[in-house]
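Report on the following structure.
A single protein chain has been omitted; all remaining protein chains appear in their positions.
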Amino acid sequence: MGMSFISYLINGLSLGSVYAIIALGYTMVYGIAKMLNFAHGDVIMIGAYTALIAITQSGLPPVAGVLAAVVVCTALGVVIEGVAYRPLRNASSSLAVLITAIGVSYLLQNIALLVFGPNAQTFPSVIKWDGVSLADGKLNISGVTIVTIGACILIMILLMTFVQKSKQGQAMRAVSEDRGAAQLMGINVNGTIALTFAIGSALAAIAGVLLCSAYPTLTPYTGAMPGIKAFVAAVFGGIGSIPGAFIGGLLLGIIEILGRAYISSQMADAIVFAVLIVVLLVKPAGLLGKKIQEKV
Amino acid sequence: MAALLDVKNLGISFGGLRAVNGFDISIEKGELYGLIGPNGAGKTTVFNLLTGVYRPDTGKIILDGKDITGKKTIDISKAGVARTFQNIRLFKQLSVLDNVKAGLHNHHRYSAVEGVLRLPRYFKVEKEMNGRAMELLQVFGLENHADVLAANLPYGEQRKLEIARALATEPKLLLLDEPAAGMNPNETGSLMEMIQLVREKFGMTILLIEHDMKLVSGICEKLTVLNFGEVLACGKTAEVLNNPQVITAYLGE
Partner (left out) sequence: MTKKKKISKQTRSNIITYGIVILAYIIVQTMINTGSISSLMEGLMVPLCIYAILAVSLNLVVGILGELSLGHAGFMCVGAFTSAFFSKCMRGEMQSDGLRFFLALLIGIAAAAVFGLLIGIPVLRLKGDYLAIVTLAFGEIIKNLVNVLYIGKDSAGFHFSTQDVMALDADGTMIISGPQGISGTPRDATFLIGVILVLITLFIVINLTNSRSGRAIMSIRDNRIAAESIGINITKYKLMAFTVSAALAGSAGVLYAHNLSSLTATTNNFGYNQSIMILVFVVLGGIGNIRGSMIAAVILTLLPELLRGLSDYRMLIYAIVLIVMMLFNWAPKAIEWREKYLSFGRKKKEAVK
């Protein structure tokens, strides 16, 4: 019981790390562009397919495959933002860009459907390392798990440093506080938002590879549910907050895996959503979100 | 005779900052009372306390003999306090007429079912509401704009519509938060007449926040001066305006 609990916990941390990486992209885009990018999950799927093609058909080494996925997704993110979202940034309703994002999501899924077909494809093992065995072989932690958790922590640290220390990071914070004021201060708002989409999409590519390494079946709809879950994770932690997305993602992964193991495997999603509801009812702005009160 | 509004020792803090402290005011029925003070003195905070947007930490608010301290905004509205806002808050996507009819909400009633099924009561009450709302719009010279969306009204008219909507709730006390803000001298002049008219026509008791000294000294009988959240002076308009402390507070601004 004890060992299996620890092993579930580690699996949860691993899944949670994937959610956290996706949620980081979600939350950055939300913080800066103030939009829910419903197509974010589908960028994950495109990233995974890119890596799959690069590794299995072009015979590239796994690292190059991951790099290819990052490059493709980064470009994709910037193009989507520029073509579909930017024209709607000052639209009279914020729903307009939300619906367009849904359209982009359908578009990416259907392109994948046409190019790769509806059948599930097996993702190659990118991480060859077998992992470690602890407690006399009672506790095995796979290489994928360790790499995923490590990657998530590394990304989180890099992202925090970037946002806090770099000039572009400061620009991001300024745009997220007040876009108009940032523009007046001479910050390139369009460039900053495009950069945010680029970073978010690059993270999505990494998340796609890690997700498919752990759960190696890939279909055009692979990204949809993790995308929604990561969105939940971002809201859970307080949308717009980078540490919030990190913590929200990890907690979500742990809750999902423990729920699946100890309560009911069919109801794992319902449990995740129920926890979200409870958290939001107690803390309406999420765990680390700021509550903004309207001034009268 | 007891005052219509009697406030004693009202106070509130925000995160350690005492925004309003020991605020007293007593307004007789039918009075036109001015609340003045430099920027950030806490005038709007007083309005927010009086209308239940904030709950006071200390003090009592008595309206027409009834204690309304700490009540919710909706109950205070029902008790008879109506207000306008410094930054205009109209129902922008509703017509001018519907803005006033929304103000009539609690005085002309029919149920949702009667509304959906278009039962006779719907027609009867809607007709009453239309009549009453048009009367109010006429007072403000807005009757020809009844079908216009509130968002499309010129700025000055929007301020008037806000007052009309507040009056529709049939208040005992009307709170006006800088009604002349952003108006040119002409518009301010016509607004002064309008406020006088409202007071006479409806026998209304009015408390208004104002920066424009001309407007204040022209129409208010009594003033209270607020400075750093505390009452600096109160009394007859002329006396208060000649009070050396008040002059310092204003010149020092």
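As written, the chain order gives the labels A and B, with residue 1 at the start of each chain.
Here is the rule we go by: a residue touches a chain if its C-beta (ideal position, glycine included) is under 8 Å from a C-beta of that chain, and two chains touch if they have at least 3 such contacts.
Treat the numbers as computed from the prediction; the structure is a model and nothing was measured.
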Residue touching the undisplayed chain, where the options are B:Ile62, B:Leu94, B:Val139 or B:Ala181: B:Leu94
Selected residue (touches chain absent from view) among A:Leu9, A:Ala64, A:Val78 or A:Leu107: A:Leu107
Identified contact with the non-displayed chain, of B:Leu4, B:Ala166 or B:Ala180: B:Ala166
Residue of B:Gly42, B:Pro56 or B:Gly103 touching the missing chain in the full complex: B:Gly103
Options B:Val7, B:Ala41, B:Ala82 or B:Leu208, residue touching the unrepresented chain: B:Ala82
Where the missing chain touches subunit B, by residue: 51, 53, 73-74, 77-78, 82-83, 85, 89-94, 97-98, 101-103, 105-106, 108-110, 112, 115-118, 122, 125-126, 129-130, 134, 144, 146-147, 149, 165-166, 168-169
Where the missing chain touches subunit A, by residue: 30, 36, 38, 84, 87-88, 90-93, 95-96, 98-100, 102-104, 106-107, 110-111, 113-114, 228, 231-232, 235, 239, 264, 266-267, 269-270, 273-274, 276-277, 280-281, 284-286, 294, 296
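Assume only the chains that are shown with their structure count from here on.
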Averaged-CA centre spacing for the pair subunit B and subunit A, given as whole angstrom: 49
Subunit A residues within the subunit B interface of the complex: 296
Touching residues on subunit B, where the partner in the complex is subunit A: 44, 48, 53, 85
